[in-house]
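Missing here: one protein chain of the complex. Every other protein chain is in place.
Residue numbering begins at 1 within each chain, and the chains themselves are lettered A and B in the order written.
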Amino acid sequence: MTMTLPLAARRTMGSRLLRYMSRNTLIAFPSALLVVLALIAIFAPFLGTVDPAQLNPANRLKPPSAEFWFGTDMLGRDIYSRVIYGSRVSLIVGLSVAFFASVCGVIIGTISGFVRRFDAIIMRIMDGMMSIPSILLAIAIVALIRGSLLTVIVAITVAEIPRTSRLVRSVVLSIREEPYIDAAIVAGASTSRIAIRHIFPNTVAPLSVQATYVCAAALIAESILSFIGAGLPPIIPSWGNIIADARTFWQIRPTMLLFPALFLSLCVLSVNLLGDGLREALDPRMAKDL
Amino acid sequence: MMFYIGKRCLSTIPVMLIVAVLIFGLLYITPGDPALMIAGDQATPAVVERIRQQLGLDLPIYVRFGHWLWDVLRGDFGKSVLSGAPVSNLIAQRIQPTVSLMLATLVISVSVAVPLGVLSAWKRGSLIDRAVMILCVGGFSLPVFVTGYLLAYTFGLQLSWLPVQGYARIENGVLPWLRGIILPSLALSLVYISLIARITRATMLETMSRDYIRTARAKGVADRSLLFGHALKNAAVPIVTVVGTGVALLIGGSVVAESVFALPGLGRLTIDAIMGRDYPVIQAVVLIFSASYVFVNLIVDLLYTVFDPRISY
Partner (left out) sequence: MKRRTFLQGSLAASAAASLPRFAVAQPASVLKFIPGASLAILDPIANTSAPTRLHGFMVYDTLYGLDSNFAPQPQMAEGHEVSADGLDWTIKLRDGLFFHDGEPVRAKDVVASLNRWSKRDTFGKTLFSRTNELLAVDDKTVRFRLKRPFALLPAALGKVGSNIAVIMPERLALTDPSKAVTEVIGSGPFSFVAKDYSPGALVAYEKFKKYTPRASGEVGFSSGPKTVHFDRVEWHVIPDGSTALAAIQSGEMDWWESPLPDFLPIVQGNPSMKIVPAGGQVMFLRLNHLYPPFNNPEIRRILLSCIDRKSIMQAVGGGGEWRDDIGLYLGSMKTDAGIKEAFRGRTDFDNVKSELAAAGYKGERMVMLVGTDTPRNLAASQVAESTFKKMGLNVDFQSLDWGTVSQRRASMEPPEKGGWACFFVGADSEYFLDPATNFLARANGRDGWFGWPDSSRIEQLTEEWFNSTDVAAQKEIASQIQLQAWKDIPYVPIGEVQAPGLARSNLQGFAPGFAKFWGVKRT
């Protein structure tokens, strides 16, 4: 969803955010949870895990026990280790997509908003891309090219680019009208200088809100790709992959689905809440309403 | 006004053209040879080459694109590589479940989400408001297929109220059709409800803070009529916009819901086609999905004038 957000002044953003976090559990809670998830991802090897790819068919589909905390899957792999290592992969997917979609959005949006000549054609292409349902586009890219971590990230990113680009463009267009940009132009600043010094900083706030939503969407998209069978290779443990493995067995071994789904949902929930929190923190008018 | 409508309608043409180029280009750059696929297990290179010529795969890309576009404009989507059936027949067979699913989802979502959003805005800051908002964020956080399994298990298997899968065509009876479509639409609605409830709440809050609502309130207009009469009417534009852009989300979700509930719709046709490298089918279905998105958003744009008389062109 692209929503043009009124802008907070750059200088107060950080302090406002901190003040907000200390005051508001709606943002403190998800932040804390995400920090924990990030720590889990970083320190996965030290959390009592074994090699997530190590299989032993003699131990397949075991319920949770002292040895296998979350049970085992259909190849006898330890689901706990897979979920813990899976948080690495899933977070990498989520963060990479958020990052690359934002970067591409800034580049395309700025060019489109700043260079009149390209605006129409770029926006028509973005309209076209947006008309292709993003998940279909991602499925097609992965399935047709072959699943790997890179293709999955690229596929989801490509599908998200139109939204970030449009957002940045709308910000650029609104900033362009500001008197101080005119002043800079009159003072003889180059276009690229204006873009970097004046325009880009103003996109950071709305873009970071958008990036959290993109990140959440990417995590869900990854799980849907795995569900369809067009996701990461089955060897790589991601939450989506573990859930996809588990879905067939969920009547026999519900815990196999429960744990990865819990991690995924909690993570997406946190990211979404963080997005809401950021939006309210950065947008004084919305914050007043709460 | 008529000028605007005409202009807006015409503006869909370049967008659809770009969609067509994107779809065709994507399939062109991907590896995999449809001719090999058709030729099957024991084909000799000569046979493969003959099929390639029959399909026109040996022609330059722009010529093929031209041919394809011309055929599409005449309503001819070619033949399925996998089954040999005309693509238009496949689509005709599959379109009803998907359209039913989407319409039912839309009806459920709007009828649940708008009151929720209004309620939330009305009781701003209360426990109800918080609960609705958390629920809405939660709705985004659960993959559709997990919701689907849970619904099918609870209402299909345990309670036996509704079928766990399958689609009953509407011409064979409205009741069986309705029973079959409820669970998948519910599963799909969750995301949509979240989306619409959030935007309803936000816009309601915004309009309610406007001067004329304050004036109305000061004049003693009752809260309820204020909410539904004035504020909601003004909130209609953003709600309709979200419904429009949400169609993309709905299409993506329907692909999953159709797999979970074994609905023989366009979404499953797409997945099968993508997995089977059935290029003519992929091109046709993605084009149709995109066209419906463009079309819905065209309608949404035109609806603005209905919902908000202040917008005139």
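Following the convention adopted for this analysis, a contact is a pair of C-beta atoms (placed from the backbone, for glycine too) under 8 Å apart; a residue touches a chain by one contact, two chains touch by 3 or more.
If you're wondering where the values come from, they're calculated on a predicted model, not measured in any experiment.
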*Who touches the missing chain here, A:52, A:105, A:133 or A:147?*
A:147
*Of the listed residues A:75, A:95 or A:189, which contacts the missing chain in the full complex?*
A:75
*With respect to the chain omitted from the figure, which of B:12, B:83 or B:305 is a touching residue?*
B:83
*Among B:55, B:260, B:284 or B:300, which residue is in touch with the absent chain?*
B:260
_On chain B, where is the contact patch with the chain that was removed from view?_
31-33, 36-37, 39-43, 47, 80, 82-85, 90, 93-94, 149, 152-153, 156-157, 160, 163-166, 169, 171-172, 259-262, 264, 268-269, 272, 275-277
_Those residues of chain A which, in the complete complex, touch the missing chain_ = 53-58, 60-61, 74-76, 143, 146-147, 229-230, 233-235, 247-252
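As a convention for this text, only the chains that are shown with their structure count from here on.
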*Which positions of chain A touch chain B when the two form their complex?*
1, 124-125, 127-136, 139-141, 143-146, 216, 220, 223-224, 227-230, 243, 247, 250-251, 257, 261, 264-266, 268-269, 272-273, 276, 286, 289-290
*So in the complex, which bits of chain B are touching chain A?*
14-19, 21-23, 26-27, 30-32, 124-125, 137-138, 140-146, 149, 153, 195, 202, 205, 209, 242, 245, 248-249, 251-253, 255-256, 259, 270-271, 274-275, 277, 282, 286, 289-291, 293-294
